[in-house]
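In this view, the complex is presented without one of its protein chains, the others remaining in place.
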Amino acid sequence: MKVSYFPGCTLRTKAKELDFYARKCLEKLDVEPIEPDNWQCCGGVFVSAKDEIASKLSSVRALKSAKEAGMPLVTVCSACHNVIKQTNYCMQNDADFANKVNLYMAQDGGEFTPYNGETEVLHFLELLRDKVGFDKVKAAVVKPLTGRKIAAYYGCLLLRPNKVMAFDNPENPTIMEDFIRALGAEPVVYAMRNECCGGYVVTDDPESSAKKSAAVTENAMNAGADTVMTACPLCKYNLSKNGGAPVVYFTELMAEAFGLKEEQHVTEE
Amino acid sequence: MQVNEYKPLIVAFCCNWCSYAGADLAGNNRLNYPADVKIIRVPCSCRVNPMFILRAFQRGADGVILCGCHPGDCHYTSGNYYTRRRMALLFSMLDYLGIEKERTRVEWVSAAEGAKFAATMNDFVETVAALGENKRLEDLRCKK
Amino acid sequence: MKRIGVFVCHCGTNIAGTVDVKAVAEAMKHEPGVVFSTDYQYMCSQAGQEMIKAAVKEHRLDGIVVCSCSPRMHEATFRKTAAAAGLNSYMVEIANIREQCSWVHKEMPIGTEKAIILAKAAVAKVSLNAPLTPGESPVTKRALVIGGGIAGIQTALDIADAGFPVDIVETKPTIGGKMAQLDKTFPTLDCAACILTPKMVDVAQNEKIRIFSYSEVTDVKGFVGNFDVTIKRKARYVNETLCTGCGACTEKCPMKKVPNEFNLGMDNRHAVYIPFAQAVPKVATIDPNHCLMLKSGKCGLCSKVCGAGAIDYKAKDEFLEERYGAIVVATGFNPISMEKFDEFAYAQSKDVITSLELERLMNAAGPTGGTLLRPSDHQHPHTIVFVQCVGSRCEACAEKGKEYCSKICCMYTAKHAMLIRDKYPDTDVYVFYIDVRTPGKNFDEFYRRAVEEYGVHYIKGMVGKVTPENGVLKVQGSDLIDNRQLHIDADLVVLAAAIEPDKSARPLATMLTASMDTNDFFTEAHPKLRPVESPTAGVFLSGTCQGPKDIPETVSQAGAAASKVIGLLCKDKLLGNPCVAHSDEMMCNGCSTCEKVCPYGAITYEDKEFRMPDRTTKVRRVAKVNEAVCQGCGACTVACMSGAMDLKGFMNKQIMAEVDAICK
Partner (left out) sequence: MSQKNDRAKEQILKMSGVNPLKCMRCGKCSGTCPSYDEMEYHPHQFVYMVETGEIDKLMQSPSIYKCLSCFACVDRCPRGVEPAKLVEAVRLTVIRQKGMNHMTADSIPALLDDDLPQQAIVSAMRKYSK
């Protein structure tokens, strides 16, 4: 299977391991990730204002190139996923917005075909659940994470707004727990797993995000977790800074279970 | 609302049990739709003979809409299924004859869906108005 | 040529406000066949009807057009008027210039123009009307009540009281419904079981009432007066007539860990069980999903201990066919699933419960014997938070809850809060509310007592998140009056879940061809004037299947439905619908197409002799419509290729005339 693979900027810098292990695992699962040419930053956060057009063009370009390649667009970072999926939803449902975007894009030069949200946007976890299958993930495990108690942290970006993301039940999601089970570990369910870590507000009011992150990790630890798992670099940053629990990316855990972690290490530059 | 003065002539066949009651409910709730819509009551949408629709177009109707109970809810159990199949055929034949598909429509409106009735009529009138007058099947002998 | 009279109604200003009624009456004078045309303030009034009668005599009218409200409103009225004036009652047509004209258009010229066109169409139709005589059909003097909750019980008792036999079909092993699960009832706080169980016994002992428990309606055919109903009696593996309800089988059954539905899964029952002590009928039922004998053939203990020899592992589902004159739907409600509201942690914590679960926790016959203990650790809760409107009053497109107000939650929450404070004064009780809705006799007084006498903390706001942590439920909510966010450490959180119609209602509505609203509540024939009748003749509505209701309202509606049923069953004959299909033998070619589309099997064929022009006779196969069975849908008229089939009252030429009048 070939998929269009959108890494995003953070995965090229501070979150190299998220990307690195993702690719390693895909190899083992017979999925070939193909990076769109000249992809640009998704913008980090989706601006909900209807008149905000220019900042969403980079997402549309990635979507359009996936459409042309005839592949679903797979994202790993929660933030990229949220921005691209929400942008795609606007392209499908807001004719005025789509029209304006297409007018902009027509100026890119070359032969132009309008884009109207045809691409399927998948988060890496959705790819595993819906296309690869957790059975196949389970079968690829060579070193099951037996005995580990892992608390999945969803945060906001993967789940909300649910009308758009349609990722899982936003109040009682199960995809990450099923993933953890497939790796042989025990998932820890706790209420704060879908509450916000404080997000980008850390740049403006670090105290605010410290409070929120601490509440999340505390709830996870009290529920008996030894590790917190996330898909988002910013969540990882906030949670690691403000709580005692080790926070790891889901791809890293998967690589560990697949027996790929010892052999390969991210090279620090 | 219409910028031009052109008023389409719309004939709506409504089944007695669901859609006619839905139209009444739209009235009870004072939900406006254009007066261009004229309703003919039939016991069931399956009572609508294709001849009636052809006649309407011959006589200068610009659009014809059939409203019946939702599939599965027909007062006569299965009448609306006949409607659905018959009209699919008729409408594609009409399309072939030059009566655009947008001028004909089958819509399911229950007795509880006054709002849907009004919204459907607003949308249909707007769609037909955008197409302009139907001249294709009009029988000139009927013209005054 | 007909002599037609046109009568234009003002309906006060309802019509006259948007339609120039005088102009309509004037315009109609010039229509072919119209010999008289006038307008009047209220046509449906006594004076209006007298005016029509007088005009019929004076102008020798043989066709009447009334331009007024919807025919669904007053067609029957004006038909009676016509009959009283000596006309055939089917010589009347209504032009709907209120619901479909004056009420939906705003400007007088537009409304008037359309009213004139609608009136012309009615005149065109009535000039082709022919007198019709309805057929008669007998009435089967027996009623069916579907659902054995308080609504069904009350309806059945009232019908039986009038002397008519009634059958109750209930899907559960016992009648009693939701009310049997309740602890106390508002606003009088009498115990639900104390007032319900005597009624259940009355039903069991009433000679006129048969109870088909553990049964379902699987098919309905026929029409008012003569419904043919198929009832599936699910195999209960216990012979109902032999079982004495002693309970010996239950005691010996080794399968003890089956979640008990009656206590909403908060404790267990056996695989062979009697739902509760006062069950009616009091007979055991074997749950085939859990019975060892039925699943693996190894056990048979219950059969050994049953002194009456009632156990029958080979029992099969049975199907009964019965004929009824009237059907009452009383299928009731259920609380909605809390799956999409897990911000309240219902799936995560046993101590987050619904109000119905709380009823069982407070009930002396419930899993805790009536002591309020939290489900997780069986400790007494000291802080309890109630959340109102969980899933009620949700926007439709949110797809989480229900758009309507569930009506009963404000009152039962006040009741719960009050009872808890009464029994356990050391408990703090908080109620988060959006609005407190108490329209009912002694309802607001009751709610105020909860606040003033029992010290229940009512907070105007909503809970946003419940976080279970270290055995405590951290409740985060808003207090809009104090403009602050509250954080309460609670031991128990009770959700007032919205109620929805029972899932069996939708397929049943399809079988009965009774209409439903978008929320799957049955619709009434008229929201104000015919609230207990379905638009489908002979089908009546009782209780929450029609909309959210409390017990007093349900009981009054149940009685009202019963009186409507009695009114129907008292009749010996019913007049049918004369608007039925009719085949022109001279045109029919006997192709059988109409027979295939008829949903009622009303069309048969016969070989008939015809005299040919050359004086020979020829036998031809022609269609014949059974007018007592035909319901007048008209499917056959369109299917007929030779144009022989037509529908009385909605003839081809009549509808054509309407089309022509509109498109002129």
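Think of it as A, B and C in the order they're written, each chain with its own count starting at 1.
Rule of thumb we're sticking to: a contact is a pair of C-beta atoms (placed from the backbone, for glycine too) under 8 Å apart; a residue touches a chain by one contact, two chains touch by 3 or more.
Keep in mind that what you see is a predicted model, and the values were worked out from it rather than measured.
Enquirer: Using the touch definition given at the top, which of the shown chains does the missing chain touch?
Expert: A, C
Enquirer: Of A:37, A:111 or A:204, which one is in contact with the hidden chain?
Expert: A:204
Enquirer: Taking the full complex into account, find the residue in C:71, C:225, C:281 or C:461 that is in contact with the omitted chain.
Expert: In the complete complex, the chain left out is touched by residue C:461.
Enquirer: Of the residues C:480, C:570, C:587 or C:641, I need the one that contacts the missing chain.
Expert: C:480
Enquirer: Suppose we count only contacts with the excluded chain; which residues of subunit A make the list?
Expert: 8-10, 13-15, 41, 43-52, 55, 77, 79, 156, 159-162, 170, 195-196, 198-205, 208, 212, 233-234, 236-237, 240-241
Enquirer: Write the list of subunit C residues that the hidden chain touches.
Expert: 343, 389, 393-395, 397-398, 400-401, 432, 434, 460-465, 476-480, 483, 485
FYI, only the chains that are shown with their structure count from here on.
Enquirer: How many angstrom lie between the centres of subunit A and subunit C, each centre taken as the mean Cα position?
Expert: So the centroids are 47 Å from each other.
Enquirer: Please compute the C-alpha centroid of subunit B, do the same for subunit C, then give the distance between them in whole Å.
Expert: Each chain's C-alpha centroid was found; their separation is 29 Å.
Enquirer: Residues touching two or more other chains, restricted to subunit C: which are they?
Expert: none
Enquirer: Where in subunit B do residues touch at least two different other chains?
Expert: In subunit B, no residue touches at least two other chains, as defined above.
Enquirer: Spell out the part of subunit C that touches subunit A in their complex, as residue ranges.
Expert: Subunit C residues touching subunit A: 339-343, 345, 347-348, 465-470.
Enquirer: Give every residue of subunit B touching subunit C within the complex, in rising order.
Expert: Touch residues, subunit B against subunit C: 9, 11, 17-18, 20-21, 23-24, 26-28, 30-33, 35, 38-44, 46-52, 55-56, 59-61, 69, 72-79, 82, 86, 110-113, 118, 142, 144.
Enquirer: Spell out the residues on subunit A that touch subunit C in their complex, using ranges where they run on.
Expert: Result: residues 169, 171-172, 189-192, 195, 218-219, 222-223 of subunit A touch subunit C.
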